[in-house]
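Missing here: one protein chain of the complex. Every other protein chain is in place.
And then subunit A:
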Amino acid sequence: MSMNLALRAGLRRQILLGRLYSTQTTSADEFRLSEYSEKYLGHRKARFTEKLEIVDPSSVEPFPIYRVTDTDGEFINPENDPKLPKETAVKMYKDMTKLNTMDKILYDSQRQGRISFYMTNFGEEANHVGSAAALEDTDLIYGQYREAGVLMWRNFPLEQFMHQCYGNAEDYGKGKQMPVHYGSAEHNFVTISSPLTTQMPQAVGSAYAFKRDGSGRVVVVYFGDGAASEGDAHAAFNFAATLKCPIIFFCRNNGYAISTPTTEQYGGDGIAGKGPGYGLHTIRVDGNDLFAVYNATKYARELAAQNKPVLIEAMTYRLGHHSTSDDSTAYRKASEVAEWTEKDYPILRFRRYLERNGWWNDEDDKAWIAQVRKDVLKHFTAAEKVKNLPVDELFNDVYAEVPKHLQKQKAELKEHLAKYGEHYPLNKFQS
């Protein structure tokens, strides 16, 4: 009996303890899950699991590639047709072919030693024009260097491309930078600089300024798959997400960073695969499909305008050499390039669409290309004849005002040139 009593008391104690223990566990779990979910994971509902599972990245479904037309320019799902007016569609085609024609002429002119450097846009024209057309012209663009089609869409004067490549007195940039480093305040296109990816956190900062000033402007920043490996890309994605900025990150994934193929650039699901990890709205699109790029950018702009930063990865292929200082046959087969050119040339894909609508034909094309060639050559020849700014320009714009030590250096150079001018190409500069 007494044993029985003791046993019963012990049991009761055990039950009580157990209850206490389990309520504590429940409340501790609730507390921790709520803390982790709300404070650590940005309101994402987390759960515990007793299953030991390390996520195999290859088991995660890769981002699909959004497309609207097939390689013949036919709408796969007609509902996705943005129904561009004829005028818009023809301008898109004209801008892409104008860029393509300019690229060919300037590339050749560099080979002839007439300009010092050039970078073509072959194969990527549709992602430039498709995205630019989906934006407001007041939206601020930050580029890398292979986005000249965005400027074409914004009617950056053809002659200004040439002036910049020559660095002559008419160049908005006053001859300070290498060719293709375009910029225009008037066209809301921030001047290109060579260091890769530096523009990305800057673009986020500008987007933050627009968020505060209530102008409704968004920022679009272009970059390549190689640039996405820089620390500044990480900084930009993270700052945009935490500071909730109206920005679109537009990645041109063209398969190569100079000679480095993407397999040596990243181990994950491309660039899009990084987006959700930062809390970015993300989409991967067929970069050779102008309509896919256009639709994605248009929708992305709506999200960005609500301070939801978006990452777009446009899949494309760099048909040209990296630059005039590069011979890409040293690291990829000419047959690979030929196959891409033949099977998926974005300009041709778009042209088929125009032709089917009866908006363009062979004759139009011949006349247009002849006209553009003439224009480019005319401006090119004219730009070649424009002298550079006077040598004093070297010292301007380092600071808002020329400080005393630079005035002194300017005077020193002037004095030197007065004595030794014959040894310098002074005839190339305005006096």
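The criterion applied here is as follows: contacts are C-beta pairs under 8 Å (C-beta built on N, C-alpha and C of every residue); 3 or more make two chains touch, one makes a residue touch a chain; residues count from 1.
One rule holds in what follows: contacts and distances are computed from a predicted model.
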Absent chain [UniProt protein name; select from "Trafficking protein particle complex subunit", "2-oxoisovalerate dehydrogenase subunit beta, mitochondrial", "Origin of replication complex subunit 5 isoform A" or "N(6)-L-threonylcarbamoyladenine synthase"]: "2-oxoisovalerate dehydrogenase subunit beta, mitochondrial"
Option from A:55, A:330, A:400 or A:418 whose C-beta touches the chain left out: A:400
Contacting the left-out chain in the complete assembly, out of A:210, A:256 or A:350: A:210
Option touching the unshown chain, where A:71, A:238, A:260 or A:341 are the choices: A:238
Contact partner of the left-out chain, one of A:67, A:181 or A:252: A:181
Interface residues of subunit A (partner: the chain not displayed): 140, 142, 171-174, 176-177, 181, 183-185, 190-191, 193, 195, 198, 200-213, 231-232, 234-236, 238-239, 242-243, 396-401, 403-405
